[in-house]
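Report on one structure; see the data block that follows.
The complex appears here minus one protein chain, its other protein chains still in place.
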Amino acid sequence: MSKKSEKDSDLKGTLYSVGFVGLFILISWFMAFYLFVDRF
Amino acid sequence: MTTIKEKAKDLIKVDRRDSKLALAHIYVAFIALFIGGLCGLLQVLVRSGKFTLPWGIGYYQILTIHGVLLGLILTTYFILGFQIAAMSRTSGTFTNKQRLIGWIGFWVMTAGTVAASIMVLLNEASVLYTFYAPLQAHWIFYVGMALVVVGSWITGIAQIMKYVEWRKVNPGQPSPLLSFMVIVNMAMWLICSLGVAVEVVFQLIPWSLGWVDKVDVLLSRTLFWYFGHPLVYFWLLPAYMVWYVIIPKIIGGKIFSDALARLSFMLFLLFSIPVGFHHQLTEPGIDSFWKFLQVILTMMVVIPSLLTAFSMFASFELRGRQLGGKGLYGWFKKLPWKDARFTVPFIGMAAFIPAGAGGIINASYQMNQLIHNTIWVTGHFHLTLATTVVLTFFGAAYWLIPHLTGRVLTKQMNKLAIIQAIIWSVGMTIMSGAMHIVGLMGAPRRSDFSTYGGAQQATEWIPYQVAQAVGGTILFVGIILVLYIVANLLWFAPKGETEFPIGEVSEHAEKTPMWLENWKIWLTICIALILFAYTVPIIDIIQNAPPGSKGYKLW
Partner (left out) sequence: MHIHKYEKWWLTFGISSLVLFLFIVGFSAFHYGSHPPTGKVYIDPERVDEIAPFNKPGVHKVAGEEWDYEVVLVASAFFYNPPEIEVPLGSKVKFIATTKDVVHGFQVAGTNINMILEPGYVSEYITTADKPGEFLILCNEYCGIGHSTMTSMLKVVE
């Protein structure tokens, strides 16, 4: 673990940030999909 | 640690003669911003239902001016001006011949812009910036549009010549990252604008001159959207150039990865073009299979943006941690929030999160029916173009213009620039937010104020249209502020040296592999993908064409 972080810099904040972006995309997409399915 | 050599590099100035050419483009861009923005203000006011246009000016006339000036003129001119400066800064001063070609391109474009504008002002061309046939504008409008495209090619050729020259002088070396990105964008532009050029020159001009009676409507729309989607990436890529190359330098950090940056640009070249059908998903005459295929390719073009999102956060986090930021988000506070050159584009980046999410929804095949031609779409590209791209351009203008004019951005102007971006965000959140919501309720884009015969649904839209007017008015204040800052930087700011910031690659990053710059491979794949996505459907459209349409002037 410590060896790995020497090679790869600490980007935990980045991981959480892009995770938030991804979640936002997923949630918006499924909301739109729900609306599409609900309508005729 | 900056060495003396690096310091000297930071002060490399764009040659005065190249500066003049770049500035000429930037002048036109900001004039377009003023007039186009004013038209935008008038539109939101009309659409609120509380205001009517004086002197018999038509709503669709100002809508055409708004779209043409902001979507085509502001963007193309600013981008070409920025790219000229970027090439000159990173690949060296243009030769006299290259610069002359640049000027010829500028004047061809400008002649075209003036010709098209006159026709719109005379109400001979209220066909909006997409100029869908069979609404038929005056032939001079189409010629003007063709000249804008051809002029941009000429200017682009000057940039490509500079690049070729650099590669010859430095064999076996990867070109400067910024130059490379400029050339990717230009290559994409040349390939895609061929579509609209064919549409205008071979279909619309002969038809509007009366040389032929009829036009193939679906073919013209397909050619337009072959161009229309890469067009939006032609706007976005210069913003990405600023994010990848300039912003790391401004925050004092390094470029996260040169190779990944190049890879994402190449992916844009490949996947921006063969995707135009996702603008035509609800149209007849195109086979479902090919629509779906282009939807798949559209999803591919999301990938380089995913890469970009990671690279941005990573270069911010690395720098913030270097400055002592602790914990999960300590680095975030360490970023230079008081520097407009960073903060203004940063807001643009943030806007790309909802913009991108909306874009994926738009392209999701049958889900396009939810939003097609509703004002949701207008809300969408006011996040992508009118926030992400435009705020990045404003942020770039705050160092680019003083660099070119030999002036400096004062503290007060820097503060005003940040206030401008905040005003912009507030106005855009209100306007674009209202557009997204009311678009889902069914309110159409590109429509004059209407009560739709007193229909219950249309009555429910009006409060949102009032909100659009409020947001739009705030945005117009933002336009006045940015024009004030730009005027200051052009003519009044104190003389001095301003850096053209160019980021450097992190010393830990590995050497960039040369295959990333092998144009033979990438252009071959690019053309192959286009042929794959378009050949069969276009043959189908031509072979099974219904009788053509004569022209109509219904405004």
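Assorted remarks:
Which chain is which? They are A and B, in the order written, and residues in each are numbered from 1.
One rule holds for everything that comes next: a contact is a pair of C-beta atoms (placed from the backbone, for glycine too) under 8 Å apart; a residue touches a chain by one contact, two chains touch by 3 or more.
The structure displayed is predicted, hence computed values, not measured ones.
The chain not displayed here makes contact, within the full complex, with A, B. When you scan B:53, B:306, B:426 or B:536 for touch with the missing chain, the hit is B:306. In the complete assembly, the contact with the undisplayed chain comes from B:458, out of B:12, B:323 or B:458. From the options B:270, B:367 or B:417, the residue with contact to the unseen chain in the full assembly is B:367. Interface note: of B:282, B:412, B:518 or B:535, the residue touching the hidden chain in the full complex is B:282. Along chain B, the points of touch with the absent chain fall at residues 58, 60, 128, 132, 134-135, 217-218, 221, 257, 259-260, 263, 280-288, 291-292, 295-296, 299, 302-303, 306-307, 309-310, 314, 360, 364-370, 372-374, 441-450, 452-453, 455-458, 509-510, 513, 544-549, 552, 554-555.
By the touch definition given at the top, chain A reaches the unshown chain through residues 4, 8-9, 11-12, 14-15, 18-19, 22, 25-26, 29, 33, 36, 39-40.
Assume only the chains that are shown with their structure count from here on.
If you average the Cα atoms of chain A and of chain B, the two centres end up 26 Å apart.
Residues of chain A that touch chain B in their complex: 9-14, 16-18, 21, 24-25, 28-29, 32-33, 35-36, 39. Chain contact summary for the complex, chain B toward chain A: residues 306, 309-310, 313-314, 316-318, 320-321, 328-329, 331-332, 353-354, 356-358, 360-361, 364, 366-367, 369-370, 440, 508.
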